[in-house]
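One protein chain omitted, others in place.
Moving on, here comes chain A:
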Amino acid sequence: MINKTVKDAHEAVADIPTGAFLMMGGFGLSGIPENCISALLQRDIKDLTIVSNNAGVDDFGIGLLLKKRMVKKMISSYVGENAEFERQLLQGELEVELIPQGTLAERVRAGGAGIPAFFTPAGVGTEVAEGKEIREFDGKQYLMETGLKADFSIIKAWKGDTAGNLIFKGTARNFNPIMAAAGKICIAEVEELVEIGELDPNQIHTPGIYVQRIFEGRNYEKRIEQRTVSN
């Protein structure tokens, strides 16, 4: 087996250059690569393009990268919980491409799977369709969307082995598995890194072939956006 282990988040993100095209896993703050975001904050780089379903909150997640003005463009589906994001967007300081969530997921999946484009009904008749090819299949209209690939995809899993095989937990899975395949270099941070042979092959969600670097993260905060409890 090929050992993909790197020492820590700093080593994992050390060669990400200014202007890089990144993907980051997570839905809201669930399943985001906390360690890599912290390590990126200490790098002197900017003009990043980031594909991520959300943009964190003002003081956590990708919101921290936005605050430090490291991001040139976000490609997301929902940014509702980030006031700084909304401010930079409305002021024209940040480029933003808003994409329907399913289209975003499928563009990432397609990119990683070698599919250059596909047709989806989402967004037909809306401003999302502007400038895109429309085709009719069985009497219904669809628009063409293209696959997305990244220079680096940065993801977070629950458990992983040194060969890069990954298992996710709960809804922290979200975009992480599909982004693994769509990055030329996929960096995976995991809560628990184990030796090969310790994960049951029947239970692995993401095959290690997609992962180039893996390390065990530290001090996960796992902040909750909407703590909701029943009485």
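Note that in this section a residue touches a chain if its C-beta (ideal position, glycine included) is under 8 Å from a C-beta of that chain, and two chains touch if they have at least 3 such contacts; residues count from 1.
Just so it is clear, contacts and distances are computed from a predicted model.
> For the chain omitted from this view, which of "GMC family oxidoreductase", "Propanediol dehydratase small subunit", "3-oxoacid CoA-transferase B subunit" or "Membrane protein" is its UniProt protein name?
From the listed options "GMC family oxidoreductase", "Propanediol dehydratase small subunit", "3-oxoacid CoA-transferase B subunit" or "Membrane protein", the omitted chain resolves to "3-oxoacid CoA-transferase B subunit".
> Which is it among A:L22, A:L40, A:V108 or A:I214 that touches the chain not included here?
Within the whole complex, the residue contacting the unshown chain is A:V108.
> Touching the absent chain in the whole complex: find that residue among A:G114, A:G139, A:G170 or A:P201.
A:G170
> Residue by residue, what part of chain A touches the chain that was omitted?
27-31, 53, 76-81, 86, 89-90, 96, 98, 100-106, 108-109, 120-128, 158, 168-178, 205, 222-230
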